[in-house]
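Missing here: one protein chain of the complex. Every other protein chain is in place.
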Amino acid sequence: MERTIRVLVGKPGLDGHDRGAKVVARAYRDAGMEVIYTGLHQTPEQIVQAAVQEDVDVVALSILSGAHNTLVPKVIEGLKREGLDDVLVLVGGIIPEEDVEFLKKAGVAGVFGPGTPTSEIIEFTRENVKRK
Amino acid sequence: MDRDEKRERREVFMTVSGAPIKRKYGPEDVADLDYQRDLGDPGCYPYTRGIHETMYRGRVWTMRQFAGFGTAEQSNERYKYLLEQGQTGLSVAFDMPTIMGYDSDHPRADGEVGKLGVAVDSLADMEILFDGIPLDKVTTSMTINAPAAILLAMYIAVAEKQGVSPRDIGGTIQNDILKEYIAQKSYIFPPRPSLRLITDIFAYCAEHVPRWNTISISGYHIREAGSTAVQELAFTLANGMAYVQAGIDAGLDVDSFAPRLSFFFNAHNDLFEEVAKFRAARRIWARVMRERFGAQNPRSWLLRFHTQTAGCSLTAQQPEVNIIRTTIQALAGVLGGTQSLHTNSMDEAWALPSADAVRIALRTQQVLAEESGVANTIDPLGGSYFVEALTDRMEREAQEYFDRIERLGGVVAAIEAGFQQREIADAAYRYQKRVESGEYTVVGVNKYLIEEELKIPLLRIDPDVQARQIERTRRVRRERDEVEVRRCLRDLEEGARGDANLMPLILAAVKAYATLGEIVDVFRTVFGEYRERAIF
Partner (left out) sequence: MNIEELASRLLNQDKRALARAISLIEDGGVEARALMKRIYPNTGRAAVVGVTGAPGVGKSTLVDGLTAYYRQQGLRVGVLAVDPTSPFTGGAILGDRIRMQERGTDPDVFIRSLASRGQVGGLSRATGDSIRAMDAFGKDIILVETVGAGQGEVEVMRYAHTTLVVLMPGGGDEIQAIKAGILEIGDILVVNKADMEGADRLVRDLEMMLDLGPESPWRPPVMKTVASRGAGVAALAEKIEEHRQYLISSGGLDRKKLDQVSSQVEEIVASSLLAEVMSRARAAGTWQEVVDRLSEGTLDPYTAAEEVLSRHGLLSEEG
């Protein structure tokens, strides 16, 4: 049997716009994956610890506050520190061109901007998740 | 042949909210409509057609374009410029740490200071923000909710320092915490103590700051979170009723605060659905205020509202098309009888709008007001079979939501059970699926695509803003009278544990330069923090 893919969907930072995060969480669920929804207003460390304990394959972050360049690297550093280098990190939100490059260099596998169909995110996840 | 002629393009026709629409509407759809009872002339109960006798023939709606980024100094400069240009209304957008009750040096504020608005940590920041601006000559709208009482207190304190009596200042605080739990999620404390802060503001302002609009009950964010038009209408009005009830329960006379309540709605793509929503809103509110709450003053029956076009309808693809969307949405607001209007700039949803984009957005309103002729007569769609039937249906479906919320034990209990959140999340997901399946067209996104590069421009806030802001706040803490601050915070804590009106205690604390974070922390200790349930 295929291992069920486990995805952490979380919103680091202070903005509360969770429409996108919730739509994506449901889309993952409907695609047969298990979603750990950590909710709003998360610190990077909370996300990292949740990723460790929940043994997730994917960490999907939604950020609309513009604080992605501060928050995302902190999450990725934390994941590395905990030895979770094989986790796929995705970011959704309003991310300017220049910052997309920066985030990818920092270790983000995929950045999804406004208007991305959920089917595209799911497909990307399926194709890029690293089997344990 | 015959059958082909009767065939239609699709099986069902639906609004953007997913509400089915018939081929045609006729007399049978409005058979029960009674003009005096259900519509009334403009300016007459139940105000379905509008709240003023003359509406836009007297004065067109207020064109209010919100803006606000950067530091207190930058905003202050901008305000002075706008005042020189003849504008008299200022608006303040705060950054996320301020909105969430954290000082700029709190670890959770890192990376967010000054990003989406100004950082206000203490009275010192507010003094800079309004330096040289006579607060008796302007009105100020502050988009702030959970810590609204604190920012209002700071504003009052600045006025007093200018020698302006609180009786002479005017403005608005959003102060609508219920929609935060439902949609925008910038909450701090649990609902019950939050409601108490709000009724404390009602009571305090009725006595000391009589020109202040104490709350702007907002459907805008509910719609942005993905609700349908009916949900926006129903949840917003239900929240409004909850505030009125809370005021009455706190011992206030309904007519002492109800005239200062105002609303804030979204205008989305579906023209007629939106117009029907605004008309239904006025009718429901008038009836509820008069019949259920027994308000005597006709001003308490009026639903006054501000409209903003739907940010969530804007696309990053082919952004010029957003101008057209915004035009239709703005038209809906006007045909629906809005008191003021913000038209989004075409790039507003993901960037600091360019000057050109801002100008076009304003021009859109000016064309509507002065070229299109839609402002010549009041409620031009009144009496349309379709629009009247839709208005009725909106009212009916809203009533069904009111009943369901009532059965769950009221708005707060329903929020705690996650009812509104789930309804909205369901609607948002349904919409997403309709778009992805192509059932609902979004021009440039799932149809009529072109090869283009999506470019979201960089919004670079000076990276030193955070450091400078932190430095300022630390200086304030060093230089203030610490004993006095501690005393004020202790008084505040005691007040919060009891049932004193908290406004005077907050005012004393801000005057002693206690910071926003310190004051919020007192409340966090006493009231606890709200955390939502996962609702799917």
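Should a chain be cited, it is by its letter among A and B, assigned in written order, with residues numbered from 1 in that chain.
Everything that follows uses one rule, which is that a contact is a pair of C-beta atoms (placed from the backbone, for glycine too) under 8 Å apart; a residue touches a chain by one contact, two chains touch by 3 or more.
As the structure is a prediction and not an experimental result, all values here were calculated from the model.
Visitor: Tell me which residue among B:22, B:37, B:167 or B:533 touches the hidden chain in the full complex.
Guide: Checking each option in B:22, B:37, B:167 or B:533, the one touching the absent chain turns out to be B:533.
Visitor: Of the residues in chain A, which ones touch the absent chain?
Guide: Listed in rising order, the touching residues are 1, 3-4, 6, 25-26, 28-39, 42-43, 45-46, 49-50, 52-55, 82-84, 132.
Visitor: Since one chain has been left out of the picture, which residues of chain B touch it in the full complex?
Guide: 190, 409, 413, 416-418, 528, 531-536
We take it that only the chains that are shown with their structure count from here on.
Visitor: Any idea which chain B residues touch chain A in the complex?
Guide: So the residues of chain B in touch with chain A come to 96-97, 99-100, 102, 107-112, 115-116, 180, 184-187, 224-226, 312, 315-317, 349-350, 425, 428-429, 432, 435-436, 442, 445-446, 454-459, 461, 531-532, 534, 536.
Visitor: Which of the residues in chain A end up touching chain B in this complex?
Guide: Per the touch definition, chain A meets chain B at residues 13-19, 22-23, 25-27, 29, 37, 39-41, 43, 65-67, 69-71, 94-99, 113-115, 117-119.
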